[in-house]
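For this depiction, one protein chain was excluded, whereas all remaining protein chains were kept in their positions.
Per-chain numbering from 1; labels A, B and C assigned in written order.
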Amino acid sequence: MAEWIGIGRRARRCYGFDEVALAPGKVTINPEEVEISWKLADKEFPVPIIAAAMDGVVDVKFAVEMSKLGGMAVLNLDGVQTRYDNPNEVLDEIANADPKESTNLIQKIYTTPIKENLVAKRVEEIKKSGGYAAVSCIPNNAAKFGPIAQEAGVDCFIVQATVISTNHVATKYKSLNLSEFCSKIMKVPVILGNCVTYEVATELLETGCSGILVGVGPGAACTTRGVLGIGVPQVTSTIDCANARDIYFQKTGRYVSIITDGGMRRGGDVCKAFASGADAVMVGSTFAKTSEAPGRGFHWGMATSHSNLPRGTRIKVGITGTVEQILFGPAVVDDGSQNLMGALATSMGSLGAKTIKDMHYTEMIIAPSIQTEGKLFQATQNVGMCK
Amino acid sequence: MAEWIGIGRRARRCYGFDEVALAPGKVTINPEEVEISWKLADKEFPVPIIAAAMDGVVDVKFAVEMSKLGGMAVLNLDGVQTRYDNPNEVLDEIANADPKESTNLIQKIYTTPIKENLVAKRVEEIKKSGGYAAVSCIPNNAAKFGPIAQEAGVDCFIVQATVISTNHVATKYKSLNLSEFCSKIMKVPVILGNCVTYEVATELLETGCSGILVGVGPGAACTTRGVLGIGVPQVTSTIDCANARDIYFQKTGRYVSIITDGGMRRGGDVCKAFASGADAVMVGSTFAKTSEAPGRGFHWGMATSHSNLPRGTRIKVGITGTVEQILFGPAVVDDGSQNLMGALATSMGSLGAKTIKDMHYTEMIIAPSIQTEGKLFQATQNVGMCK
Amino acid sequence: MAEWIGIGRRARRCYGFDEVALAPGKVTINPEEVEISWKLADKEFPVPIIAAAMDGVVDVKFAVEMSKLGGMAVLNLDGVQTRYDNPNEVLDEIANADPKESTNLIQKIYTTPIKENLVAKRVEEIKKSGGYAAVSCIPNNAAKFGPIAQEAGVDCFIVQATVISTNHVATKYKSLNLSEFCSKIMKVPVILGNCVTYEVATELLETGCSGILVGVGPGAACTTRGVLGIGVPQVTSTIDCANARDIYFQKTGRYVSIITDGGMRRGGDVCKAFASGADAVMVGSTFAKTSEAPGRGFHWGMATSHSNLPRGTRIKVGITGTVEQILFGPAVVDDGSQNLMGALATSMGSLGAKTIKDMHYTEMIIAPSIQTEGKLFQATQNVGMCK
Partner (left out) sequence: MAEWIGIGRRARRCYGFDEVALAPGKVTINPEEVEISWKLADKEFPVPIIAAAMDGVVDVKFAVEMSKLGGMAVLNLDGVQTRYDNPNEVLDEIANADPKESTNLIQKIYTTPIKENLVAKRVEEIKKSGGYAAVSCIPNNAAKFGPIAQEAGVDCFIVQATVISTNHVATKYKSLNLSEFCSKIMKVPVILGNCVTYEVATELLETGCSGILVGVGPGAACTTRGVLGIGVPQVTSTIDCANARDIYFQKTGRYVSIITDGGMRRGGDVCKAFASGADAVMVGSTFAKTSEAPGRGFHWGMATSHSNLPRGTRIKVGITGTVEQILFGPAVVDDGSQNLMGALATSMGSLGAKTIKDMHYTEMIIAPSIQTEGKLFQATQNVGMCK
């Protein structure tokens, strides 16, 4: 796998969604009879898709709706939901801002300090409406927000950095001890991320977490690779982390979920993530386009006031359907971004995979995608036949 | 051939039309003296091209015209031809529909139930006009439609699913027994598809079928790869299935035709399919642009009311020539989509292949196509010389 | 070099200009002191570039001008120059035709039969004006035109087919015996083409020819690959044929020139052709843009009345400079298509190659070109420094 890239230096060839495809085998299954549920710790979810913790995607209402449909949505504790008593006011402001001023406005809005009482309040609001309460923050806020959220009845807590490690070096602040956080402080399932390698996944598994987010700089939706040069394509990183999960499971009997996060634009990418070993997938931009998303048809990065990193701009993504359409159809667009569950079930049926775990053993091939793929004759999508 | 794509996981590199080219050898032949006919069971066809079973491509009239020209056209038994006594009315409706409403209209049109009497009627109409009657349906309809069509005098019956297997698991309906269907129920040649691997092709060969359609998600004309993640490029899948055919022929003495279906956009792709081992090729969208096609310059997928898969839209493809022009020229467009038989004969001559079977042994090279290929200087197409 | 592309089938990876680059070594040379001349048989040409035998590129006047500048231009004996006493009339007609009617017009113009007396006349016209007379025809016309041209004083005769072989099978006409033609009938140097492999080059070398044209379907300027599926990228085909030349030279002491024909769009491509082993290069479309070209700013394929191949269209290429500018500058465009000799000399200097033969030993690397290359900052072209 490693090739020479210079004198005395080798590098591993890694693969992304656009470079592989799934090959059918000797068995097919009626798509209506496959099982697509997954488990986080002891909780079973009918839908193995998680909405990402972005302010244009998830608020209390969205989280409740996603729960009712069988999935999970993660509320961001570092953004407008915990900085403002009434986040809808600033969300309106952002949506109505002039394009040229939107960046400045967002930067200003995110300088308002986080109110700790809102951390508890958002969790309680989700629970009160019958939703599954999953929340997320950066490592530096976890020691503070974790206990508050737990007290408020949170169901799942996510600690998420662009790149996470169990060995974070800092002299100016105290690094979060991930093992202590997952195994002692928190009684609810904790998900940690993001990581991309077998080694780091193995270290995260040993912290006692219940899930691991896989993905650093995987593609279009993230500028980590362009700005920082960092990134590992999602097929290889998911395979590697899933491999760590399986070996850890064989050793300990504890099954930790691998969640592929980022880089999936179409149903086919989601199917490939499961075939790579994912138990669930996390999707962001696709949900930003739903009518339930708090972004009102806009999407933006979680800009902060930190001086040493470029900030993002607000992007108009439009509203193309409901959360239910994204998950179960009927699709009204032809780009494979809607009816993800229908696509997954049909793919599993065609591949003879009865369960998500069966999907982990599907044969993959290396087959670079044709550039025009998906552009021409999008009309030809058919259950029985495709020409 | 297999490369590591992650820890503990390998994948095979597969190749598509755009990644290979044919290399000439030590012999050339006068293009007028090559033989391009093929055989399905005992019937010889002068033209090794089959028009695909799509409602915008094949109706009775088209099938008759294609037969007269020496080829085969397959009529779809799951679409408008068997749902409506007078399909031209709904075909007019589809062609005249407002673009925004065409999808809804098509979905509605395809909810009208199939009338079994029309299965027989269409076959009889083709036969009455002197055409070769080939019809197609999905596996779930085959047990019912096969005997009806046979009774009506059908010449060839095609059972076609996106992905076919001899082991289809379903508890809610009875799976079609392919061996029984091909060897006992049907007395006429049966073609099965689609498959992409040596293993499945071998199992299909043993059912007693006369032909196998090769191709799952091969390219631009199909969203299977984008939506379901499933697909194997056509050069590798054709080589593999042709290999299965040759080994089966050595064992049994029975020669079953391999038909490459999908992903061919130009004459060069057709030539590469034959060089990969195909006995015939199936083409869809190219024929949708003919004046004889029932789509009236429009093309659409065979949308159904099934809830778990995205549906297609109607696409305007325009009318660029007649069926005869597609097959024999003269070409009036320069994109290599017309005069396919002329291109095939000239290619065979340049490669020194006297017959289609000789083409199976042509040397292929791996040579990724240049993106601008075919865009500049399309003027320079010349028998004697090409600069 | 060969990789598996399917079960039981391997293919060789071949390389084109866009996939390789030249790496400088330990020596550099003042570009003004390199030697770029080449020899065909005993005749030395200061400029190793040949203008291709296309009707929009070479007429008598162009051939004379090219000769004066130290290069060679080939006049097409199968086109308007030998069909019309006054070809300028029909060239005007073609240039003035309505775009929609130009194809029909060209087809009609090329149905006028070739007049044998014009074969001699064109050769004599070139010679009378002091030019080097090189002419070209397809194999089927060579037995007739060769002796006529020789009688008229031709300096070099070229027999050119899309794909040439020493073993052409035809029952309806007599195949040209290439050995007899090169070694007995013709006393002047003969160039044969086109070929792409070591095997065929070796057979052509043994016919007694003085030069071999290398290139079948190499790129943008030719639709052979798109329409017929046939093509070998020029770096690999030139290396292979040059290898055959070197081995033949070691055996026989006779040095036959290898001429890379087609696929070169920029100075860098020309440099890579020489680094691949070429003694000279043949260029078509670049010269179509000169003010001396008979195409009047238009370029078209050598369309014939043959029924089984697509024909070309007339393309407007515009006039961007003179032949002298193409060869020696000054360049007024920035795309590397002008001042080819300046680019070659500078490249040779930077690579430490004193002669064209030294260029044959330049180190090549595999380095796929970046798509935006040459698009941005074209301003930065500088002798001393390039940033």
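Going forward, contacts are C-beta pairs under 8 Å (C-beta built on N, C-alpha and C of every residue); 3 or more make two chains touch, one makes a residue touch a chain.
Predicted model, so just to flag it, every value in this text is computed and none were measured.
Considering the entire complex, the omitted chain makes contact with A, C. Among C:52, C:271, C:288 or C:315, only C:271 touches the chain left out of the display.
Contact with the undisplayed chain is limited, among C:11, C:154, C:239 or C:356, to C:239.
What chain C contributes to its contact with the hidden chain is residues 1, 13-15, 20-33, 198, 235-240, 243, 266-272, 275-276, 328-332, 334-336, 338-339, 341-343, 345-347, 350-352, 354, 363-387. On the side of chain A, the interface with the absent chain consists of residues 3-9, 11-16, 18-19, 52-54, 78, 103, 136, 138-140, 160-173, 195-197, 199-200, 203, 216-217, 219-233, 236, 261-262, 282, 284-285, 299-304, 306-315, 371, using the contact rule stated above.
The criterion applied here is as follows: only the chains that are shown with their structure count from here on.
Looking at chain B and chain C, not one chain touches each of them.
For chain A, the chain with the farthest CA centroid is C. Counting the residue numbers that touch the partner chain, chain A and chain B have less than half of them in common. Chain A and chain C have Cα centroids lying 55 Å from one another.
In chain C, no residue touches at least two other chains.
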